[in-house]
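Here the complex is missing one protein chain, while the rest keep their positions.
Right, subunit A next:
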Amino acid sequence: MVGVARFSTVAARFARAKGYRIPHDVQLRKPILPTIDNLKIREDHPLWEFFHEKQFVRSVDDLDIQGRSWTVQDLRKKSFEDLHALWYVCLKEMNKIQREAVLYEDISSSKIQQCMELETALKNSMLSIRQVLSEREAGLRNAREEFKVVGEEYLKEFKEEYLNEENVETDEWFDKLERLQYAIFGINSTYESVIINEEFLEGIKYVSSLYFDKFSSQIEEKAVTELKDIVEVYKVFENGSTLDGFKIAIENIVEYRESGLVIPRSKEIMVIQNLVDEKINEANQIPEPESAEISA
């Protein structure tokens, strides 16, 4: 029977009444045989991901594995990016091997054993990745909880050490401070993908208090005895890492105080966001040095 629109009773009745509506000038052609040569698949077809090098099944040598799966110890060294990539490599390989395993199973081939070995190795690798990521998340959470307990004492000790040091304008101390402010408050010195939040504010307050306590005694003029405002704190944080910079910061603060503004606590984040955005825009306007290109 030639196929008619089955579900339409009207169409069926119409067909019965009038016969088949095939034009008389249609010529029958040779049937197209279902061979593989007649199938044309584009090169970038997504289903190719299920085939190893576009083969139907792979050879025995390709299934022969010498190595082992990735262990948890190996993967603990790897960054999230690497783990993410490795997960998808494993997943793709798993898809291929499971597709082939079904074929081998149908013909009850002995290659199924090799397929299963490979599958187990892949599965173990993937489980290890999950384990490492879970560990890391838990570790990070534990570190945050732990810092709530011992953090205050640690920061106090660090401050004492900083204030007792004679010369803090060294690279060693700059590095130390940079590491501290990123590790505990998440402040990156280049403001890369910065998020202004409570922790950021806490961080700049702590660091500026370090600078202020260190250098305010070394200045002769006592124009500023304490930092009243988040803008003043930010100015000391920005410039106050050296004595000369601190002097400039104090001058700026004196200028700022003439305006008579006082930022309330509720608007601190907004103000700092604006200041940081200004700073980033300034940095973007300076063209990058082209020395690297010339040397390359």
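Throughout what follows, a residue touches a chain if its C-beta (ideal position, glycine included) is under 8 Å from a C-beta of that chain, and two chains touch if they have at least 3 such contacts; residues count from 1.
Everything that follows uses one rule, which is that contacts and distances are computed from a predicted model.
*Asks:* Given the choices "CMP/dCMP-type deaminase domain-containing protein", "Mitochondrial 54S ribosomal protein YmL40", "TBC1 domain family member 25" or "Pyruvate dehydrogenase E1 component subunit alpha", state the protein name listed in UniProt for the chain not shown.
*Replies:* The correct option from "CMP/dCMP-type deaminase domain-containing protein", "Mitochondrial 54S ribosomal protein YmL40", "TBC1 domain family member 25" or "Pyruvate dehydrogenase E1 component subunit alpha" is "Mitochondrial 54S ribosomal protein YmL40", the UniProt name of the unshown chain.
*Asks:* Out of A:Ala12, A:Val102, A:Ile219 or A:Val262, which is the one that touches the chain we can't see?
*Replies:* Of the candidates A:Ala12, A:Val102, A:Ile219 or A:Val262, A:Val102 is in touch with the missing chain.
*Asks:* Of the residues A:Phe185, A:Phe212 or A:Tyr234, which one touches the chain left out of the display?
*Replies:* A:Phe185
*Asks:* Quick one: which of A:Thr9, A:Gln27 or A:Ser79 touches the chain that's been left out?
*Replies:* A:Ser79
*Asks:* For subunit A, which residues touch the unseen chain?
*Replies:* On the subunit A side, contact with the omitted chain comes from 62, 64-67, 74, 76-82, 93, 98, 101-102, 105, 112, 115-116, 118-120, 130, 133-140, 143-144, 147, 179, 182-186, 199.
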